[in-house]
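The structure that follows is given in the form of structure tokens.
With one protein chain held back, the other chains of the complex are shown just where they sit.
Per-chain residue numbering starts at 1, and chain names A, B and C are given in the order in which the chains are listed.
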Amino acid sequence: MLGPQIWASMRQGLSRGLSRNVKGKKVDIAGIYPPVTTPFTATAEVDYGKLEENLNRLATFPFRGFVVQGSTGEFPFLTSLERLEVVSRVRQAIPKDKFLIAGSGCESTQATVEMTVSMAQVGADVAMVVTPCYYRGRMSSAALIHHYTKVADVSPIPVVLYSVPANTGLELPVDAVVTLSQHPNIIGLKDSGGDVTRIGLIVHKTSKQDFQVLAGSAGFLLASYAVGAVGGICGLANVLGAQVCQLERLCLTGQWEAAQELQHRLIEPNTAVTRRFGIPGLKKTMDWFGYYGGPCRAPLQELSPTEEEALRLDFSNNGWL
Amino acid sequence: MLGPQIWASMRQGLSRGLSRNVKGKKVDIAGIYPPVTTPFTATAEVDYGKLEENLNRLATFPFRGFVVQGSTGEFPFLTSLERLEVVSRVRQAIPKDKFLIAGSGCESTQATVEMTVSMAQVGADVAMVVTPCYYRGRMSSAALIHHYTKVADVSPIPVVLYSVPANTGLELPVDAVVTLSQHPNIIGLKDSGGDVTRIGLIVHKTSKQDFQVLAGSAGFLLASYAVGAVGGICGLANVLGAQVCQLERLCLTGQWEAAQELQHRLIEPNTAVTRRFGIPGLKKTMDWFGYYGGPCRAPLQELSPTEEEALRLDFSNNGWL
Amino acid sequence: MLGPQIWASMRQGLSRGLSRNVKGKKVDIAGIYPPVTTPFTATAEVDYGKLEENLNRLATFPFRGFVVQGSTGEFPFLTSLERLEVVSRVRQAIPKDKFLIAGSGCESTQATVEMTVSMAQVGADVAMVVTPCYYRGRMSSAALIHHYTKVADVSPIPVVLYSVPANTGLELPVDAVVTLSQHPNIIGLKDSGGDVTRIGLIVHKTSKQDFQVLAGSAGFLLASYAVGAVGGICGLANVLGAQVCQLERLCLTGQWEAAQELQHRLIEPNTAVTRRFGIPGLKKTMDWFGYYGGPCRAPLQELSPTEEEALRLDFSNNGWL
Partner (left out) sequence: MLGPQIWASMRQGLSRGLSRNVKGKKVDIAGIYPPVTTPFTATAEVDYGKLEENLNRLATFPFRGFVVQGSTGEFPFLTSLERLEVVSRVRQAIPKDKFLIAGSGCESTQATVEMTVSMAQVGADVAMVVTPCYYRGRMSSAALIHHYTKVADVSPIPVVLYSVPANTGLELPVDAVVTLSQHPNIIGLKDSGGDVTRIGLIVHKTSKQDFQVLAGSAGFLLASYAVGAVGGICGLANVLGAQVCQLERLCLTGQWEAAQELQHRLIEPNTAVTRRFGIPGLKKTMDWFGYYGGPCRAPLQELSPTEEEALRLDFSNNGWL
């Protein structure tokens, strides 16, 4: 059963949707976003208090907004109600001028449509939709175009495509992205694959559309700006928020030399909290940096002492610890 | 809300579980199983009537039982309630002496535990648990052992491990299988990867346990028997049930020459309804063979006419159409 | 400059080729073959004396013949002259009734043609031709069919195709194998990929031709026999020659239960001397078993003590040491 918090959010969300009149690609999503983690208690319940505390601290950085239930948010471990409740709470906790991008992808098109509509109702400004992937052998461009079109047709809020091959084993094909970029309610792509040739090509081939590409990781943020991305959704921003925003500023103001130097020092920490040690690594680091990291839901395991030491070195060797 | 059908099944399932006293690996799962498809109406509702019709016809073959919500069952597209309702209906429809193996895997350990318990309540004899995979980069042997142990500890029915790398991008490591084989409530493995060296090794290294390996596809069924598997869960058995059972019989009675000839003729049709054309290919073939195939849920798409023609050739070239 | 040994062999080889009249697929290659290693001295020279000693001991087993310069033979590290000299020496050393299959593959078609002709001249009975692979992105079926057809057209001895994806990153496509099986001078395939579904399909689709499939490893030898292979080229036979031949005999006489038990005990040792520890592992094991293993050419490195210990366990755990 939906709680009162959710219903309140839904009312507010709908009116936000109307007032913003988001269809037709008026929405500018340029900027840096942390994909926030979902804090859990020792008994694996969602800890909404800690979530709010984390958000309060993150709100002190010049982020464009927050991504909720990207891969970093452990969304596959949340029930549908938890997914909505978390978005609802984030909406309440963050400043009104911050964008809330909510991951609403599910395996089936119908479930994704429903989750997307619900996400809008509880206050999401934009829906980020990961590629379905269990039947990846049949996820042709045609199938993916059909999926995203259905979702975008119905969604009351703009849709951002989300390609994350490390998790899905599937890269949203360039031709599908180009076709989908023409949909009036599809405004951009989060690309976490790190293939900057591909990112450049997508920017190039969608340049006639009002289509925005966000880098899906801080490891290739500078390079992505160089080829035309407009921002990034960066797990690392959960712990080095000031630094990722600083990298953005250096890129936008053309200080490429300083940008390069900063980018270099972010690569190892970024890899550590993403590909190398995953969410357990990010949460451990959050504990070090004064946020609440806490445990992950199973089957994700805590880091071993050896892993934790390696994680620490990836930060300390670059001057961040 | 759970319907009356489910509650009735749950009562029955619990008593079955008790009477069978399944803990301690008394359960022999040797044999052939079709992993049944989930029929949908034109509006994408589960068509329970067609499901029952299909089962009635499948029950005429000497299958050991039925697998519900393997990958072939489109389980990622079903809600939790649909998953349970389908199992419940299958329990009612099939003869009492047929095993019902139900796929109960979810991404989180907790959700898998709950689904497994519920599957038992609605009448499953055995739970088949696919590897969680979204965070495959962190799905070490330790994480997977932890996951399966938690599930098996709680499950009122025996657990079969399920490794299907084509869908999950993840192969359950041999060392994890060997460790898990020692759990009193883990009785076997469905291996759909097709690496017969691996299958032989697993049989070898679990020979001290009461552990049974089932081939996950008809394409390598003969070879799997040759190295010690005790049966197969074969999508192809949904359309060529007599033939797959005949192959089993030839293997069990040592008629290897005839088995080889039959196996050869099953490889192309099998690949066609699995790797090549997926569930849309299987359902189309079911329509040809007098079952109800019908549409898949989106994002799975119908075959194109060209694909359909190729599918037909894979059957007709081998004398099955 | 070619040495006198080579010239003598060439004369003999040509007359052998004529007398055997090998074109037209009269050649039966069924049986077990060790792909012999190339022994090197401490200064990395080919040690022809040790080669002959190894062969003398291997000749006591009921092998059908010997493969020279399969992947196990470090052929990419040999000069063209060394490749020919080794084949020539093997021809002299082995009994006349043993087949000598020589790897003659190079990257270019022209070089492969020349090497194949030369291999025939120095005494090879059959040429085994690995897929060219450096430009694997362009190695379509059409390109590979063209390559093998050119070689087989010119070769004075029959040609065996050789697919070894672990080394080449390329699997010879089934459709190319089927087309090439119709060439009068292409008599078979060595398949080292281990995909027994594929092996079965190839046997099936070439059954109208006089085409023979050899398993490329002892790990899936039993399964390959079960689906229609006629033998194996097994690195493991360099150390467990009697056992691999015994496995063959059990398969050919239909003693599947005993075959299965023996197969099981060969999987780990086989993986150890192939995929896991490669040629350094095989050579180390040869030293243990009374053959001359010796060093590999660089860049292949000796095993570390830890690796050596793991290698030993893979043999001792299965009762071979």
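Simple rule for what comes next: a residue touches a chain if its C-beta (ideal position, glycine included) is under 8 Å from a C-beta of that chain, and two chains touch if they have at least 3 such contacts.
Note that the structure is predicted; figures quoted are calculated from it, not measured.
K.L.:
Of the chains you can see, which ones touch the chain that is left out?
P.N.:
Computed over the complete complex, the missing chain touches A, C.
K.L.:
Among A:137, A:173 or A:200, which residue is in contact with the omitted chain in the full complex?
P.N.:
Answer from the full complex: A:200 touches the omitted chain.
K.L.:
Considering the complete complex, identify which of A:40, A:220, A:277 or A:292 is in touch with the unshown chain.
P.N.:
A:220
K.L.:
Which residue among C:87, C:144, C:239 or C:286 touches the omitted chain?
P.N.:
Counting the whole complex, the residue in contact with the absent chain is C:144.
K.L.:
In the complete complex, which positions of subunit C touch the hidden chain?
P.N.:
Subunit C touches the missing chain through residues 44, 71, 76-77, 79, 107-111, 132, 134-140, 142-144, 146-147, 150, 166-169, 275, 277-280, 297-301.
K.L.:
Which parts of subunit A are in contact with the chain that was left out?
P.N.:
Output for subunit A: 194-197, 200-201, 203-204, 207, 217, 219-220, 222-223, 226-228, 254, 256, 259-260, 263-265, 267-268, 271.
Note that in this section only the chains that are shown with their structure count from here on.
K.L.:
More than half overlap in residue numbers between the two sides of the subunit A-subunit B interface, or less? Answer same or different.
P.N.:
Same residues, largely: of all residue numbers at this interface, over half are found in both copies.
K.L.:
Taking each chain's centre as the average of its Cα atoms, which chain lies closest to the overall Cα centroid?
P.N.:
Central chain: B.
K.L.:
Between subunit A and subunit C, what is the separation of their C-alpha centroids in Å?
P.N.:
Each chain's C-alpha centroid was found; their separation is 51 Å.
K.L.:
Where the centres are mean C-alpha positions, what is the separation of subunit B from subunit C, in Å?
P.N.:
The computed centroid separation for subunit B versus subunit C comes out at 38 Å.
K.L.:
Can you list every residue of subunit A that touches 2 or more other chains, as numbers and ranges?
P.N.:
Where subunit A is concerned, no single residue meets two or more other chains.
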